[in-house]
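Yeah, one chain of the complex is gone here, protein chain that is, but the others are all in their spots.
The block that comes next holds subunit A.
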Amino acid sequence: MTSDKTPTVPYRREKDQYRWSALGFIAPGVLLVAVLLYLPLLWTTFISLTDYNGLGDPEFIGFDNYAEMLDDPQFLSSVLNTLLWVGGTLLVPVGIGLGVALLTWNLKGGIWLRLPFLIPYAVSGIGVGVIWSFILGSGGALDQALGAFGVADTPRWLVDAPLNTVVMILATAWQGVGVNALLFTIGLQSIPREPLEAAKMDGANGFRLFRSILWPMLRPLTAVVVGLSIVASLKTFDIVQGMTKGGPGGASETLALTMYKETFVNSDYGLGSAIAVFLTVVTLVASILYLRQQLSSKNGV
């Protein structure tokens, strides 16, 4: 409490005078946050320690759900798929987004080159899933197009793992490149002119300019984009639900799908909540570690 260091008597009295009305003013906000944010989190954590089928009363069973979760080979496969999503979405939508931004940011009319990438962003994830499943399904649009070029023996895009996860990441990229490109462009345009011009005077160009000047100066923005991408990919659900429903045989299931399946398909609310808690902890830890490291002052330019 920094204010405690310089207490003055009249100040104290003034503060007390408004004390109760101040509480009244903040109460609705606090209550909303408590009911909508904290309570569900506490409730989910409590349910994860119980055996509960959505009827009757939850029965406390300690950490059994967590033990069952870690013991399930399907859970491990979901963790691996989720990691594939995290890596894949960093590589493809974020990587291509950066590429598009770099190639167009200081071009005249570059906006017209970036704009088309933004259009798919208007479609919801589940919509993207449905559209792409028509393209990638066996005998779908892609197979027919390849057939027209004489390629008859096409891969089974959505059936074989890990190919199905890879093509779904590409479908996500179709949607996500535009917004990443937009964010990176904003970052690039906010870099001050002087160091750029100085570097160019010194003869830095192309990759050298990018590596020594643009990339370090983009860092605060990269940290946010990558951080958001990690969080979004850890909870990947809609595209997979729309395209393969996690199948065949759970081969493309992500943690969010496993959580949904246990909770709403099997009505094992306890196990589903345990996965939810696990996912929350992983997401929090990943975000905190990553952002701490990236945004700390020692990485500044």
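Definition applied: a residue touches a chain if its C-beta (ideal position, glycine included) is under 8 Å from a C-beta of that chain, and two chains touch if they have at least 3 such contacts; residues count from 1.
The rule is simple: contacts and distances are computed from a predicted model.
Undergrad: One chain isn't displayed here; going by UniProt, is it "Multiple sugar transport system substrate-binding protein", "Glutamate synthase alpha subunit C-terminal domain-containing protein", "CbtB-domain containing protein" or "Outer membrane lipoprotein-sorting protein"?
TA: UniProt lists the chain left out of the view as "Multiple sugar transport system substrate-binding protein".
Undergrad: Which residue, A:Gly95, A:Gly110 or A:Gly137, contacts the hidden chain when the whole complex is considered?
TA: A:Gly137
Undergrad: Pick from A:Leu103, A:Ile119 or A:Val265: which residue touches the chain that isn't shown?
TA: Missing-chain contact among the listed residues: A:Val265.
Undergrad: In the complete assembly, which of A:Leu55, A:Ala148 or A:Met201 touches the absent chain?
TA: Touching the chain that is not displayed is residue A:Leu55.
Undergrad: Give me the subunit A residues in contact with the hidden chain, please.
TA: 1, 30-31, 34-35, 38-39, 42-43, 53-56, 133-134, 137-140, 156-160, 244-251, 260-261, 263-268
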